[in-house]
Structures are given as structure tokens and as C-alpha cells.
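Here the complex is missing a single protein chain, while all its other protein chains stay put.
Right, chain A next:
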């Protein structure tokens, strides 16, 4: 069996991974005081699904743990227990252990047995605290099958609100269950099922109840089974779903349900079908829709929801004991709807990034060609060439659309990054004994995939910083008249061609005096007249840390200087706003993609160069007397009391400039990683968004140049490596001095 089942392991691993992720999101969303029953149900379902899968594949460790988890969750969702914060902690811990176990089965790492034991004990303790009839040994020894029986029993319990004591009796006595036995007709596509898998499946099912194999002899494609059992349809589905292609699986109730059931009137024959990628069809109306498979999903969904809605309603109103199968109908239809939505999400193809980049390049070329055509066409007679001009206009629109569409391929919503932070905040806050809420705004904001990957670490650091240094302890906050719970807000938005990501906290804010004092002790050039902005930027200096606040939370990992360097490396910049006592906001401004850069184009002689805007602080026309030489070699320019070395671009690139005297040209003041310099150019041409092209792919690295780009007229302009140039000049000045 093991060899044949292995091909299904992958599916299980994938599904279980997704389920665990969903569980975490839902757990974090839970409001302790008034938990959303929807979430509790969903978490329960997740635990249940994993248990089913793990049982099928013989991962008993996972099955045991999820079982314990499930029984506690089950009582929570039936309001027998009150949700407490420590339960959520235990659940999260259990989730982590499950993840480790899952990874262990996948072959990387393994779960710590002691930890597993600890979680197991904790969960049971939590359950026992409230006087459950379960004994720990019972929980452990219970197999999947008996768990399923219990499950169906509790499903019955769910329909009838029962008191706590009464229910534990109901669980212990499965006597009432047989009345609810239902007969299912199961059909699925067994073309791809290996014989041993099939045998295992049949064996599993026959343990659940009476199994009849109705498969027509010789029919190799469709398997038909009849199962009379007391377990719910949901459970039948679960035990099959991991082995059988769910899209071909159909389970329907063959046996007549009790006539007096009010449900029968509403849904004569609840058919749960999952065909192709459509949501399951309930009732004739939906079934007819399913036949029209070409129809879009949107058109089906409303019909489905209409058809489905009477089911839970009638269940609630009936109140009496419902056949297990029918009870399960409602939740089943829901979870398979979720499944189908997951399916539609995954209808994507994997394409290598190179292919996409190549496409982006080609489209970029197309845009340039189109611009050239448009320019040429503007000179021709619009009367004679009317048709040509119309065509060109259309070409322009189409190329724009095409460019946008192609660029969007690389874009991903920032929620990919944000989604990991609720957990970070929760863990760090509880470690620090602080109460912190995380608010995220604008998760749908899209940015380049490359950026998404690289922004995660800096953001994590900023959030840990806010948690540690920003937000005060609850006691202190109360003293200050603030709500005890602090808030950290993560906000993403588009602004022009950039993406702004903000990390804001309502904590103590930065302390100007403290930072200045620290800076002075490190003999950084500071004075009392610096603006707040400038003072705040000091915290990005390498090794800058107000020593008395270093803890293990923000003491590890990257420092603020690394954060700044990382972000500047992505072509972005960081800004800080802070009001003492009210909070700090750190804004990161990033270009939309790594491949595009905001630049200032400057001319030297007949050549154009691009200076990345990130490094430019200002540009000015100097007065002749502000320019001095040092020992007749290095030139410096005085800008507001500061002497900056002059980088003459034409000297570095051996060009013939049109302007030779510095005071006749323009100086662009660069600030590259703390070092400042003035770059001498002939003129400023304009500000552009340029597409970065590699010079190295066909040539080699050139000193002072970080890349190249293609201008609107098709010519190539070099992008200057501001950091490199400034550093080279600085060294030269040191040598000269």
C-alpha cells in the first residue's frame, strides 16, 4: 500500500499545509470575548479534515493530536466551553507542532516529541478543566473510526441544543445513532486508482458500515458503491477525498429519509456533487445549472446560494433529530464551495521569471517603436494619411494596454507579506508582556514579486522595533491615559509611481534629546538646531542604538542601518515621523517594480546619464566663490556651511563637456549612504521613470555605472552608481589630503 499511496502524499501535504495556514489566520482573528461561530466552525473543520487525511495515510501522530484538538474545538463551537486566551495560545502551539509533524513526514525536520506531549497535555488539561467525561487515555487510544462515530453523534447534538452534562452523555452513548443510519450512493472515477489503493479504500469504507460494491463488472472507469452507515456524509467525503479525485466524486443519499422530516419538502434529494470546478449543486435548480458548464461561475454561484439557503433554515426551524446525512449537507456544501474557490484560485500556470521578463522587455521595445512611429506620423499630412493615423492611434492604445497587462503579471498583492505579521505581533507582544493590536490597511496594493520577497525582512524588523521600543507596557499606557492595548498599523498604498508602506504605532515616539545625546557621544555631526526629521534619521546610522533599550527582541537580526540600506538597495527611501508621547510612523517609499527606477537625466557633452532620484537631495547653481580647491587637486564646494567634494562627471567619463567652469554648470548634491558629494554636470534634462537594463549580461561591470536604460528615442543612457562614485571621490579626497 505504501508505494501506491505515496503519490497521494503530495496532495495531502499540500492540502494540509493550506489548511494549517487557514487555521492560523482564523485563530488570530478570533475575538476572545465573542468568538465568531463561523471561525470556530472553520477551525474545527480544518482540524477534522487533517485528522481524516492523516488517518488515511497512517500519520498517526498528526491524527492523534488533531483528534485532541478537534474534541476541544467541538465543544467550543457548541458553546459548551468558553473561549479563553490560553486556549488560543494552545491552539496556535498545536498548529505549530502539526506543521512540524507535517514537515517531518515530508522529510525535512521533525517534531520534538516532548513538545508534542506538552501540547497534548495542555489541550487535554483545558478540556478536563471544564469537566469533560473524556479521560485522557480514551482520547489517545481512540481510532479514527470511533472518532467518526462520535463526530456524527455530536452532529446530531449540534442540531438539538443540549446542556453540557446531557451532551457528554450523548457522546458516551452511541445508542441513538443507528436510527440515523443513511444509505449513500457513491460514485467516482476510478480510472487512475491503483488496485491496492482501491482495496484500502474499500476496506476503510466497509469498516464504516455496510458496503455494497455496485460497480458493473467490466466497467473500469466509474466505480459505484453503496454504503449504509451511521456516519455523516461529511465523513464519508473526508475519507474518500484524499484518495479519489474530488472533482469526479459524487455522494448522494440513496435511502429514503424519514418522511416526516421537514427537510424532505425543501430538498427532496440532497445531491452533493462536485463536478469540474463548479460549486456543488444542491437541488434540481442548481443541478440544471451545472449541466451548462460553459456558463461562468459567477452565474452559478447566486443560483447556488439561493438553492442552498433553505437547507440551514429548515434545519434550524425543525429542531428535531435530523438524519445525520442531511445535517451534514449544509456544512458540506459550504466547505466544498470553499474548496472550489480554492480550485479556481489555483487555476494558474507556473512560468519562469525569465520568460516574463523577456516579455516585459519586448513590450518595452514595442512601446518605444510605437513612440517613434507616432513622432514620425505627426509630421505627415493628416488628410491624406487619415487611415494610417487612425491605425497608429489604435496601436498606441493597444500597446499601452498590453504594457499594463504585461507589467501586472509580476505584480502580487502585498497581503503576501502582511499576512505573516499578525503572528509576529502576537508572539512578540506576549513575550514582552504588551497588548498590541495589528491593523492592516491596503493589503490589496500590488507590487513587484521581487520587491515582495525583499521587503519582508526590513518590515519584520520595523515591526519588532515598534513592538519593543514604540509601544509601552499596558501599565504605563494607562498611566499616560492611553488605551492599554497599543495599535500598530501597517498601511500600503499607491502614490504616483511608487508604493508607500507605513509602519505606525501609537507608542512613546522617539526621544529627541536621547538621540542627540547618543549621537554626540558617538561624535556624529549634530547640533541643537537640527530639524526633527534630521534627528530621526540619525537612528539609521550604523551601530546607532540607545543602549539601555536593547532587548533580545529587537537586539537580534538586522539593525536599522541595514533596514535603510536594504530599502535603498531596492531603490526606495525611508522617512520617519514621530511625535513624542503619541507615536512613530516610518514610511517606506518603493518603486513599483525592481525593474523601474525614478531618475533624473543629466547631460554632459553629448551624453545623457541617469542619476537615481533616491540619492539626490538637491541641485543648485553654485557661485564662483563657493568653489575651492584643496592643495590644488580636489575641488570642494561650500553648500550652506558644508564643504562637499565635487565629482566632475566629464572627468570620470573622459567626455568633452559643453560647460567647463563649475559655476556655469549645475551641481547635483548626492547623499549616498551618509556620504555627500556634489556632482558637476552641464544641464539637467528631466525626470524619468526608466527601465533598468543590465550592462553586465553582454558586457562587464563598468566602474561608476550601475546599469543602462533605453531612452524614449531608442538611445542608451547609462545609470550612474551614485554610491560608488561618491565613495571613490571620498577616497580620492582622503588621498589628496
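The rule is short, and it goes like this: contacts are C-beta pairs under 8 Å (C-beta built on N, C-alpha and C of every residue); 3 or more make two chains touch, one makes a residue touch a chain; residues count from 1.
The definition used in the following text is that contacts and distances are computed from a predicted model.
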Would you kindly match the missing chain to its UniProt protein name, picking from "Iron chelate uptake ABC transporter family permease subunit", "Mono/diheme cytochrome c family protein", "Putative ABC transport system ATP-binding protein" or "Chemotaxis protein CheW"? "Chemotaxis protein CheW"
In the full complex, which of A:35, A:55, A:364 or A:571 touches the chain missing from this view? A:364
Which is it among A:73, A:98, A:515 or A:717 that touches the chain not included here? A:717
Interface residues of chain A (partner: the chain not displayed): 361-362, 364-365, 607, 652-655, 693-705, 708, 710, 714-718
